[in-house]
Every structure is written in structure tokens, then in C-alpha cells.
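Step one of this worksheet: look at the structure below.
Note that this complex is displayed minus one protein chain, with the remaining chains in position.
Now for chain A:
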Amino acid sequence: MRRPGRGAWPYLFLTPAIVLFTLFLAVPIAYTVYLAMHRTRVSGLGLGKGARREVFVGFDNFAAALADAELWQGWLRVLGYGALVLVVMLGLALLFALLLDSARVRLARFSRIAIFLPYAVPGVAATLLWGFLYLPSLSPLKAVLDVDYLGATTVTYSMANVAVWGGTGFNMLVLYTALRAIPRDLYEAARLDGASEVQIALRVKIPMLTPAIVLTTVFSIIATIQVFTEPTALRPLTNTISSTWSPLMKVYRDAFVTGDLYSAAATSIVIAAISLFLSFGFLRVVRDRAFREG
């Protein structure tokens, strides 16, 4: 028997990944698209066999999702929450990465490990910890700032804080790793020209970091738009978070509480489209600016 030539081997090695991709990515995506374009129609009194049929409705479900006031309110809430999380989390991640990279810092190893630590805490556990810290009966935070952390307006900030706490460390690590890869002699040159550490950070390091900043921003946008765990896990502790607080929570409710899979599928595609649109939009803005400056 002839052994397969070298040509077949890479395909053989890639078979598990391709099979998994087909089963758990391609088929589910196709199925979502199918569901999103169908709906159950009830004919007559809805009794007997064949009274409930699945019919093709084209883009009706998408139109319904786009006209849904409850969903729009969810979008607005997530937009406010997301803007806050993105700016504060990535800002802090960048600041900490730059500080760690500057030579003068003491206890850098301790700080790096401590700031990365929340990455090891599951979102549910993080929300639970902060949720209890927010509870009026337990809160040591009352001594710092005496407000109701779970009130109708404050709850968004409180939730954003959980996301910032959980996400800063990972983004800091990505940016810090990218910083370490920049050749050191670039800084030496800038120093000889009389640039201060702050100037080096702003004029040399941040421009060199742009690809890593773009990458962390895009992934943060995708993650933030799909926020689900934090508001869901905070719900038992406060009545200020509705069951449709975020768009993804509405998808969950439609699919598993109301049982309307078709709406849920259409809404989830809308969420995916908006997150991809925002990510690519962001990439475009960054690229255009880079070209103009270059």
C-alpha cells in the first residue's frame, strides 16, 4: 500500500478543526439565519395537525426587531455603559502598561500580578463580589461615598465598574507585551534628543502601540455589546435591572422564556451585525487617520 504523499498530511492535521468549525460554527450560523427568516403561522383555530406551520417570512423578523422599542432602550443603555467601560478600562490598561514599562517603577511585578488577578475571577463571581459590596447593609463603600450603588441611575456605573475591574488586567497585559517588543534604542534616541519620559510615552510608545490598542479596542467593543453576565448576575440583588436590560438579555428572554425562537434569532443577528459594523467602523476610522497622518 502506498503511503499518502506529503500533500495530504496538512489536510489530515486540520480535519479536527474543520469538523468542529462546521458543526459548532457554520451549521449554527446557517440555522440562525434560517430561523430568523421564518415564523410559525397558525391557521384556523390552531387545532389539529398542520394547523401550525413554519413559513418563510423574509426580513419581517428583522423589521420587527428594528422597530422594537424595548430593544432600542436596551441599545441606549448598553451604548452608555459600553462607552464608559471602553474609555475607562482601555485608558487604565494603557496607563498601567506605560507605567510598568517605565524604568522608575518599584514593586512593578507585584502591581502587574495584582492588576491581572481579576482576569482569574469569573464574571459571575466578580459581579457577586461587587454586588455584595454595593449592598447597603454590608457596603464598606458607604464610608467612601454615601450613595445607593444599586439605584436606577447609579446601577449603570456600578455595573461598568465590575467590567472595568474584570477587564483592565488582560488588556494591560496585551499592551504591556506589545510595549516590551519595541526596540529599546528608539527610546535612547529620543532621550538623547532631550525628550522626557512622558514625551517618550506620548510621542514614541503610543504610536508604536497603535496596532495593539486597535486590537484590544475591537475585542472590547464586541464583548461589551454582548454584555449579559454582569446585568444577569446583578439582577437578584436589585430591582432596577429589567429582564431586557441589554439586547442579549432580550434575546435570552425571547428564546427561553417567551419561546419565540424566530425573534430571538433575528435579534441575535442584529446584535452580531451591529458589533461587526462598529468594529469595522472603528478599524476604518483608525486606518483613515493613520493614512492622513502618514
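Descriptive notes on the structure:
One rule holds in what follows: contacts are C-beta pairs under 8 Å (C-beta built on N, C-alpha and C of every residue); 3 or more make two chains touch, one makes a residue touch a chain; residues count from 1.
As a working rule, contacts and distances are computed from a predicted model.
The listed options are "PadR family transcriptional regulator", "Carbohydrate ABC transporter permease", "Sulfur carrier protein" or "Na(+)-translocating NADH-quinone reductase subunit C", and the UniProt record of the chain not shown names that protein "Carbohydrate ABC transporter permease". Only one of the listed residues, A:G58, A:G80, A:P207 or A:P236, touches the absent chain: A:P236. Touching the chain that is not shown, out of A:I29, A:A83 or A:V285: A:I29 (per the contact rule at the top). Of the candidate positions A:M37, A:V57, A:I241 or A:A265, contact with the hidden chain is made by A:A265. Think of the hidden chain as still there; on chain A it touches residues 3, 6-7, 9-11, 13-14, 16-18, 20-21, 23-25, 27-29, 31-32, 35, 92, 95-96, 99-100, 102, 104-108, 110-111, 113-126, 128-133, 137-138, 140, 165, 168-169, 173-174, 177-178, 180-181, 191-192, 194, 196, 222, 225-226, 228-229, 232-233, 236-237, 248, 251-252, 255-256, 261, 264-265, 268-269, 271-272, 275-276, 279.
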